[in-house]
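Presented below is the structure to which this report refers.
Only one protein chain is missing; all other protein chains are in place.
And now, subunit A:
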Amino acid sequence: MEQLLNRICVAKFDELPENLGRRVHVGEGNLEIAIFKLANGNIKAIENRCPHKGGVLSEGIVSGELVFCPMHDWKISTCDGKAQGPDIGCVKTYKVEVEDNDVYLLIEK
């Protein structure tokens, strides 16, 4: 099935600080996305609710591709959204595109 995606500019690449997350609120509902600029310059976007107890991941310490949840220190991969062992759980990941200096987030319509 083809997915209908919205492509929305959410930040300027050079304004995003390295290893600090940013919260993106989507629409009126509860959907919140965390975007991270990793040390290697890649931008990652994941659901901003820890699978453990809903901690805001955008406020966690980022190391490599992992973010440590600020609530109880679960480790979540910003690439595939999976919690690292021994914890089990997963958050949604979102596609990001960078064009010139603009960072676009792709979310389902």
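One rule holds for everything that comes next: a contact is a pair of C-beta atoms (placed from the backbone, for glycine too) under 8 Å apart; a residue touches a chain by one contact, two chains touch by 3 or more; residues count from 1.
Keep in mind that, in the parts below, contacts and distances are computed from a predicted model.
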Per UniProt, the name of the complex member that is left out, chosen from "dihydrouracil dehydrogenase (NAD(+))", "Heme exporter protein C", "Assimilatory nitrite reductase (NAD(P)H) large subunit" or "histidine kinase": "Assimilatory nitrite reductase (NAD(P)H) large subunit"
Interface with the unshown chain - residue positions in subunit A: 6-8, 10-11, 15, 17-20, 22-29, 35, 39, 53-56, 59-64, 68, 70-71, 73, 85-86, 88-90, 105, 107
